[in-house]
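Shown here: the complex without one of its protein chains, the others still in place.
Letters A, B and C mark the chains as written, and numbering starts fresh at 1 in each.
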Amino acid sequence: MEVTKDKHPVEELTKDPVVIDQVKRLIHIAPLEKILNVARAHSLWPFGFGLACCAIEGLMAANMPRFDLSRFGYEVMRGSPRQADVMLVCGTVTHKAAPFVVRLYEQMSEPKWVIAMGSCAISGGPFVDSYHVVPGVDKLIPVDAYIPGCPPRPEAVIDGWLMVKEKILNPKVVSKVRG
Amino acid sequence: MKTQTYSLNLGPQHPSTHGVFRIILELDGETVVKATPVPGYLHRGIEKLAEARTYTQVIPYTDRMDYLAGMLMNWGYVQAVEKLMGIEVPERAEYIRVIVGELSRIASHMIATGAYGGDIGALTAFTYTFRDREYCIDLLEMVSGSRMTFSYFRVGGVADDLPGEFYPAARKFLADLPGMCDEYDGLITGNEIFQARTKHVGVITPEMGINYSLSGPTLRGSGVNYDLRKVRPYSVYDRLNFEVPLGKNGDCFDRFRIRIEEMRQCGKIIQQALDQIPEGSIQAKVPKVIKPPVGDAYAEVESSKGVYGCYLVSDGSPKPYRVHFRRPSFINLGYLAKLCEGWKIADVIAILGSIDIVLGEVDC
Amino acid sequence: MLSDWGAVFIFFAVALAFGAGGIVTSFLIHPRRPTAAKLTTYECGVDTIGPTWVQFKTSYFLYALLFVIFDVETIYLYPWAVKFQSLGLFAFIEMIIFLFILIVGLWYAWKEGALEWK
Partner (left out) sequence: MADYSIPADLMEALKNKFPGLEIQENRDVIVPAADLIPFMSEIKDNQDYAMDFLTNLTGADYKDRFEMVYNLVSMTHGYTLMVKVRIEDKEKPEIPSLCPIWGGANWQEREIYDLMGIVFTGYTGHPTRIFLDDNFQGHPLRKDFQWQGGREA
């Protein structure tokens, strides 16, 4: 997502700094993208893309009564990439599955995000030495949030979702070192 | 008017394939003319990786195969190593293995029940079964510290003892279990839409089931009484009495119904095991570095999907020379191609759901 | 006289605006980045196999046709059902005849096997 520039339109009208500061303080023209981002961040539609064990924790357990992802508004699980916002890659990406992982990512409509869940999706995990495993899904598609664990607990998955929300609301948060 | 058949991908990315499993369906309208299953999208080469690991390091790979019943996977592998080395597992460890194994079976059957309800369209069933599975997973987490990939078994015993608060929590869970199973019966089994969609669909005859080496609820749904815990009792199963539920006409409905029955029987088994568990050590005398004698061994365990076997070849070094896992989900799928012919697309999803496959185990 | 129809018209306009509004605003503001890969057909993540424009069975068409007929029939039933008491016996008989004609049509379709899925 390109970062919108913070130029205020009043700067074309006058060069007087005092006026510009007052107008900037009073009239806050949020670009349309920022408003949409607030709406998007609070109702992301996950793309149910269960590969292996993490799918049970990330797609199923996190959505079910005890951990209840719908408290955050992310429970609408879509089966097709056309209607999904976030691609939750949970499980091991193998060489045979790599082409259709990339294809599904490309078939998703903008704006789209990717969460790599579990050590298999992050770096190949326990199967990194295998002849048939892609060591990390970020070798195929750009990833926005990584959730370590094998499998990560549903609470960690929810924390991953909140990281993506944080990233959507103010993109500069990416550069801030967390924790 | 002659109609052309067309090919459709019930593809790797599909809500009802329980993971990345692909069936190329040749369809004439709605009816399946030919079905070609294509597994392999999750093939991680566990058997090749196991050859480069020591005997104890292979244990975490086993419960990433059938990640719904991790304990039973550990059991199959560990039993093969013990048979190869001729180790006698102490009494208490055997009882602990039965308790956590049956708990893992309950958790696996709960997902199978909920997912099958979801496949047929009863999405709320999934919520109920998962809510109860969380209680079952709490018990297993109390014992092993992890929710799904336990790696709790060791060659010659188990990692550590049952914690003190496990017994009251387990008894409370066992008291609620029959109520949970009645709830699933009332919610799913009794639903006539569910029955209309699953009765007399995907019928497996006993002869075909045996000929195609099917096992577990898939085979017992056709009335074949083949449950390793009864046919060749291993561990302490010969001291526990329980019945093996059998189906009558081998259709999707029977395969589904006996899974709920099996959950009730698991409750009875755990009850008896909790009553009879003796005191004592939980780990046999095993050398620090496990070097089995040269030779091979094959041992089998009844996992929630069927007979789970492990064939081990040792050349005396601390690393296994060859490890082969007999995976029930993989072999149960061998019959899917013939089973789906002639049924409609919706029935194919019902049949695939009733065989209850887990892709980590199919592709190994 | 006009005001009565005016109310109906306003109701219709609001309904139209509500529906079309959502579509138009989303059309205006959603980002458009059509890439070649994005426009390929989605079939579970893999390429389609074989020709997809095939002659398929007529039962799809017959089912849709029967549904449309009986859907239209229920539209006619609604106004009648609303004014059921005040219309009296004559309208009741009239509607029964109308229903009977359609039931005969359904019976014929059923006998001819339009509903079975061969």
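Here is the rule we use: a residue touches a chain if its C-beta (ideal position, glycine included) is under 8 Å from a C-beta of that chain, and two chains touch if they have at least 3 such contacts.
Given the structure is predicted, the values throughout are model-derived calculations rather than measurements.
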Touch partners, limited to displayed chains, of the chain removed from view: A, B
Candidates B:Asp119, B:Asp227, B:Glu300 or B:Asp347 - the one touching the absent chain: B:Glu300
Of B:Tyr61, B:Phe153 or B:Tyr226, the one touching the omitted chain in the full complex: B:Tyr226
Touch with the omitted chain, as defined above, among A:Leu44, A:Leu59, A:Val134 or A:Ile158: A:Val134
From B:Pro12, B:Gly157 or B:Gly309, residue that would touch the chain that is not displayed: B:Gly309
Residues belonging to chain A that touch the chain removed from view: 95-96, 123-124, 128-136
Touch residues of chain B, complete complex, unshown partner: 39-40, 43, 45, 47-48, 83, 208, 210-215, 224, 226, 231-232, 234, 296, 298, 300, 307, 309, 311, 313, 321-322, 324, 326, 330-331, 333-335, 363
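As a convention for this text, only the chains that are shown with their structure count from here on.
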Inter-chain pair with the most contacting C-beta pairs: A-B
Rounded Å distance between chain B and chain C, as computed from the means of their C-alpha atoms: 45
Rounded Å distance between chain A and chain B, as computed from the means of their C-alpha atoms: 34
Whole-Å gap between the CA centroids of chain A and chain C: 38
Residues of chain C engaged with two or more neighbouring chains: 45-46
Junction residues of chain A - those touching two or more other chains: 100, 104
Residues of chain C that touch chain B when the two form their complex: 43-46, 48-52, 54-60, 117
Residue numbers on chain A that touch chain C, as the complex places them: 32, 36, 80-82, 100-101, 103-104, 106-111
Interface residues, chain A side, partner chain B - complex: 48-53, 55-57, 60-61, 64-66, 79, 91-92, 94, 96-97, 100, 104, 126-127, 129-133, 150-151, 153
